[in-house]
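Here the complex is missing one protein chain, while the rest keep their positions.
Residue numbering begins at 1 within each chain, and the chains themselves are lettered A, B and C in the order written.
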Amino acid sequence: MSLSREEMAANVARDIPDGAYVNLGIGQPTTVADYLRPGSGVILHTENGMLGMGPPATGHEIDPDLTNAGKQPVTELPGASYFHHADSFAMMRGGHLDVCVMGAFQVSVTGDLANWSTGAPDAIPAVGGAMDLAIGAKQVFVMMTLFAKDGRPKLVPECTYPLTGRGCVSRVYTDVATFAIGAEGVRVVETFGISVEELISSLCIPLVSSPEI
Amino acid sequence: MSLSREEMAANVARDIPDGAYVNLGIGQPTTVADYLRPGSGVILHTENGMLGMGPPATGHEIDPDLTNAGKQPVTELPGASYFHHADSFAMMRGGHLDVCVMGAFQVSVTGDLANWSTGAPDAIPAVGGAMDLAIGAKQVFVMMTLFAKDGRPKLVPECTYPLTGRGCVSRVYTDVATFAIGAEGVRVVETFGISVEELISSLCIPLVSSPEI
Amino acid sequence: MTAVIMAAAEAVSVVKDGDTVLVGGFGMAGMPVELIDALIEHGAGDLTIVSNNAGNGDTGLAALLAAGRVRKVVCSFPRQSDSWVFDGLYRAGKIELEVVPQGNLAERMRAAGAGIGAFFSPTGVGTPLAEGKESRVIDGREYVLEYPIRGDVALIRAHVADRMGNLVYRKTARNFGPVMATAAAVTIAQVSRIVDIGALDPEAVVTPAIFVNRLVAVSAPAASSAPTAPAASSAPTAPAASSAPADRQEPA
Partner (left out) sequence: MTAVIMAAAEAVSVVKDGDTVLVGGFGMAGMPVELIDALIEHGAGDLTIVSNNAGNGDTGLAALLAAGRVRKVVCSFPRQSDSWVFDGLYRAGKIELEVVPQGNLAERMRAAGAGIGAFFSPTGVGTPLAEGKESRVIDGREYVLEYPIRGDVALIRAHVADRMGNLVYRKTARNFGPVMATAAAVTIAQVSRIVDIGALDPEAVVTPAIFVNRLVAVSAPAASSAPTAPAASSAPTAPAASSAPADRQEPA
């Protein structure tokens, strides 16, 4: 059985080291926070100027001056700090975040990431902080379904969509398998309801398997 | 009669606009603060990370964590703010200070400033924040005796000492005259105990006089 | 000169046709809505607006765009669930757009404020947003050369100011305010409250007064229902969006 979005988020959460400084991208990656082990000591960064971001705000906690990168109301944890945008992005771009988690349209076998534009001629371009996160975090985890709605694989020999960052992705968490991207190429770390042989035949890329699979 | 150092400092202070943000260099320029009109609203910047610096600290006010650029203990005025070194120098280099006042070995007719090194082979080079101040403040005022101890003029056709900054000085306050440096060249603003003719004959530079002299 | 306290209409009258105006805020958090309203009233047009987004809903920046006063928007993320005003103008070819990665946007304004002529940025390398830009490999890593973004005027929202113009902000409404304040020839700050000189802790001032030219007190800013006490963390009283939609295209 392929994984639900929640199970994918749990897989990502499991690989985040205790005490790591982490930025969770807008949309699906935001849900990874729900699966962090209590007491993990993971500290969340939000690009709009905060470390120590807490869970979504509800009811009387909602404060329009306290939002995440998706502009949703959030809360503040003890030990939080606020800083301005240049400092926040210096933190990202300077390589201080341990992990960031983002969605993707495509990831290439060399870790190129495409997640901001489909290149459609009528689309309004918008990139936000994705390019800064992609090149800044020590590890970039991608969370996506392995196949697009039209069935085409999203883990590809080379990205056909406009790039967000080059050679930056180290792990890809999908509904049917988890991959590690490194010097040796793409390694299958785990599969879910699919064999490595089926994976190989459905993807047009070279794969190596972890010994334990 | 040529001016005392105190009178030179008073001349500089007189030309600092009310409410200006000002950096006073180490040594003689520091004394300009003593001659600012009470209520002038001038706000002093110190390169080591403070706006709103007050007078020197004495007795029980002395705090080793609160010093000026000369590492002398100072005080804090209401409305002060502290910031780190990169922010302090961004303030200087970004053109936000209205006036800085510095000493000089030489100033050229085009406003070049030499005040950090005599180029002596055995000297230990040291520049501090002088080069940043020279290029950063909206106006650079120099305060110096017009002649060196050996009698040579310090307002020169071209600096022979290593430069601190190019074309940055707008006013030169000396013991025998005050000069303005601008597009039209060097203008004598005021003289003290010396005639313009004597000035011209003792300096090897073209001078224009203010109409009022 | 320390900051001068004035009404919004007078404060924004410094904006001229054709100016580049830096507008604070990340979405509505930190957006100086009352200053923008005054700018609409003032009437200056042909503006270039530099802001993280291109307006939300029908107020603030969106209202300025709707009034036809903006020639060009420089931002990182124009397309949001509620950016219909910008979307319509853009699709009708009535507005120019320069998309800048958010970190480059912040750093380019920081460079303007800090006197940096240009800098080699790690962001955008190998992407369409670096096309045509100078690049260089330094210590084995490729960078793109980026230039400062300066404003004629910055409109920002802070929380509390003292009468000199020192500013503190509130939570993530801080965002672009401190950077924009350094990058504009004239910075106008809308604040919830103006206190006496000496009332702010010098260690906690975020924007020193040297960067602030004009102060406008707006006791109940439309963009925020934040309490006015600097240290307060109690709940705001006005309603707020309880489930703001994600503003990025979700690729997954």
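Everything that follows uses one rule, which is that contacts are C-beta pairs under 8 Å (C-beta built on N, C-alpha and C of every residue); 3 or more make two chains touch, one makes a residue touch a chain.
Everything quoted here is computed from the prediction, not taken from an experiment.
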### Query
Which chains here would be touched by the one that got left out?
A, B, C
### Query
Which one, C:114, C:129, C:161 or C:216, makes contact with the chain that was left out?
C:114
### Residue among B:72, B:160 or B:202 that touches the chain left out of view
B:72
### Summary
Across B:40, B:145 or B:209, the one contacting the chain not displayed is B:145
### Query
Which of B:21, B:89, B:141 or B:179 touches the chain that is not shown?
B:89
### Message
In the complete complex, the non-displayed chain touches which residues of chain C?
### Response
107, 111, 114-122, 136, 138-139, 141, 143, 147, 168-171, 201, 203-204, 206, 230-231
## Note on the structure
Missing-chain contacts on chain B, rising order, are 5, 25-28, 30, 46-50, 58, 60-67, 70-73, 76, 82-86, 88-90, 92-93, 103-105, 112, 115-117, 122-132, 135-136, 143-145, 162-166
### Task
Using the touch rule from the top, list residues of chain A that touch the missing partner.
19-21, 41, 43, 45, 51-52, 76, 78-83, 89-97, 135-136
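Just so it is clear, only the chains that are shown with their structure count from here on.
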## Note on the structure
Rounded to the nearest Å, the gap between Cα centres of chain A and chain C is 27
### Query
Residues of chain C touching 2+ other chains?
110
### Task
Could you tell me which residues belong to chain B and also touch two or more other chains?
none
